[in-house]
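The structure that follows is given in the form of structure tokens.
Excluded from the complex is one protein chain; the other protein chains are retained at their positions.
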Amino acid sequence: MNRAIVELTARQLLGQRRSLLLVVFALIPVGIALLYRFEGQQPNHVQWTANVLGARLIVGTLLPIAAVIFGTAALGSEFEDGTAVYLLSKPLSRSRVVLSKLLVAWLATGALVLASVLVAGAIAIRDIPDQGVLLGFAVAVAAGSLAYCSVFVLLSILTSRALITGLIYVFIWEGLMTALFSGTKVLSIRQYTIGVAKWLTTTSERTFAARLDGPEALALMVVMSILATWLAVRALARWEIGESG
Amino acid sequence: MSQRDEPAGSIYDLGYRRYDGPRLGRRHAMLSLYLFSLRGAFGLGRRTSSKIIPIAIAIIAATPAVIQLGVGAIVSSEHLHVIRPENYFNFIQIAVALFCAAVAPEVMGRDQRTRTLPLYFSRALLRSDYVLGKLAALWTALLFLTFVPQALLFLGNGMASSNSTGYWRDNWMDFPRIVASGALVAALFASLSLLVAAQTARRAYATVSVIALFVISSVISEVISGTAGGVWGQAAVLLTPFEVVRATILWVFQSNAESGSALAQADLPGYVFFAMLCAATAIAAWLVVRRYERIAV
Partner (left out) sequence: MTATTERETATAGAPAPAPAIEAVSVSRWYGNVVAVNDVSFALGPGITGLLGPNGAGKSTLLHMLAGFLAPSAGSVRMFGETIWKNEALYRRIGLVPEREAIYPFLTGYEFVLLSARLHKLPDPEAAAARAIRIVDMGSAQDRAAAGYSKGMKQRIKIAAAIVHDPEVLLLDEPFNGADPRQRLHMMDMLREMAAAGRTIVFSSHILEEVERLAENVLVVVSGRLAASGDFRQIRKLMTDRPHTFTIRSSDDRRLASALVSDTAVFGVELGSDRLTVRAADFAAFAHAVAKVARGAGVSLFEVLPTDESLESVFSYLVKR
């Protein structure tokens, strides 16, 4: 890690309009949880919180969108703006650059999504014992943010169209393909995250089901994060300045 | 870098000449802008990396049709209609939204990013012509997703049928409906995504905002209609362009929403959605024109 890069990236990511947009996105689950609390018709709060709020809204939508925005912007905006040379013309190992950028993207994504899931979850689940749903999703989301961000940081080094490529991964691959072909679940961070969340709850399969077993999901998540980060370091070492840059 | 002591100056005749020939004028300028933008939407004439994403998404949108035709060729069943034309949009809605997210910022913001906008505005083109040309380009590009695959599917199904003539006779009415629904869907997506893209020159903001408008809104709508009953659940379908489009397509095909779906729950007459779609398309287009008439270049 490098403190100067961490501080720089924090200012880069948080000082922009897109973070404001993300705060609005993060409030959506809270709003829907309030609606559920006052207008909801499902009697099983744990089931609704786990499946609809947790799996669909948070893990299926907010988490990947926040991660793709922060993950591709952390390093990608430096390439786009032509400022990357200032970081790379320094006696710093590329792994430090990647790890510092990844750390900030992860913290930004994690903090935003965690706040959203905890507040919205607490509203929706009320005061009954929650069978570990809140804790399960909090941990899963924290871990899932890291896996997503490492993949999106890698993408931002490989392509100038990282944002849309990441969105295609999220919505076509994880959204459509995994719904149609079950085998693709081993390459779906969404399924890893849900697997980990399920692992930490005491809910029954009928209340909340995951496609991957907990240990399997966690192992895949760790492998994916490490692999993506390692590839990102390699790609950054080979990064060449573009014709315009 | 004169080395002489006294000032010296001369003007050389480099052979520049005034253009005295005919000028093709505004309509031709619009047509050129339209064709250039349409090619640009698919990255034609740009480097390879600009082509991959729009073309890949267009292929994804055609995949259901290709699979259906492929399966039909093998199984060769008269009654094999996995995909009804009015349901085709359900399979490709995400692809259409992603296409808009990828392409609208190229069609609309690119001239601002590369600072070529003043060049357009100093030509015969009016500012409103510029917007309409861009709108027509994105609309045409979207037809490759919302119309072309279905048209191919329709023709393919007919040709694969053992009784082609009978197939055409029974289903000929589908074709104008495919044309109409494809054109309407493309128009709504084109004008809404250009409206979003016109608000910012930065590609990333435009892409995220288009995704928010189409995809996030559909998730919200789906969750609300599945969560809350009563007026909340009914109104939820109005929150997202996807449902409005779905309902309009059903209306064009004179078909009913699947029971239990959000649209069935909303229980509104089809022409309401059709009117909403037309109004939204027109208002968004008008707002883009208004924005570009006021934009400082």
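By letter and in written order, the chains are A and B; residue numbering begins at 1 in each of them.
Basically, a residue touches a chain if its C-beta (ideal position, glycine included) is under 8 Å from a C-beta of that chain, and two chains touch if they have at least 3 such contacts.
This one's a predicted model, so the numbers in the text were calculated from it and none came from an experiment.
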Which of A:Ser93, A:Ser182 or A:Thr202 touches the missing chain? It is A:Ser93
When the complex is taken as a whole, what residues of subunit A touch the one chain not shown?
2-5, 8, 11-12, 15, 81-83, 85-94, 237-238, 240-241, 244-245
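Simple rule for what comes next: only the chains that are shown with their structure count from here on.
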Cα-centroid distance, subunit A relative to subunit B, in whole angstrom:
29
Listed in rising order, subunit A residues that touch subunit B in their complex are 17-18, 21, 25, 28, 32, 35-36, 39-42, 48, 52, 56-57, 60-61, 65, 69, 72-73, 77, 159-161, 163-165, 167-168, 171-172, 175-176
Seen from subunit B, its contact residues with subunit A in the complex are 49, 52-53, 56-57, 60, 94-95, 97-98, 101-102, 203-205, 207-209, 211-212, 215-216, 219-220, 223-224, 226-230, 232
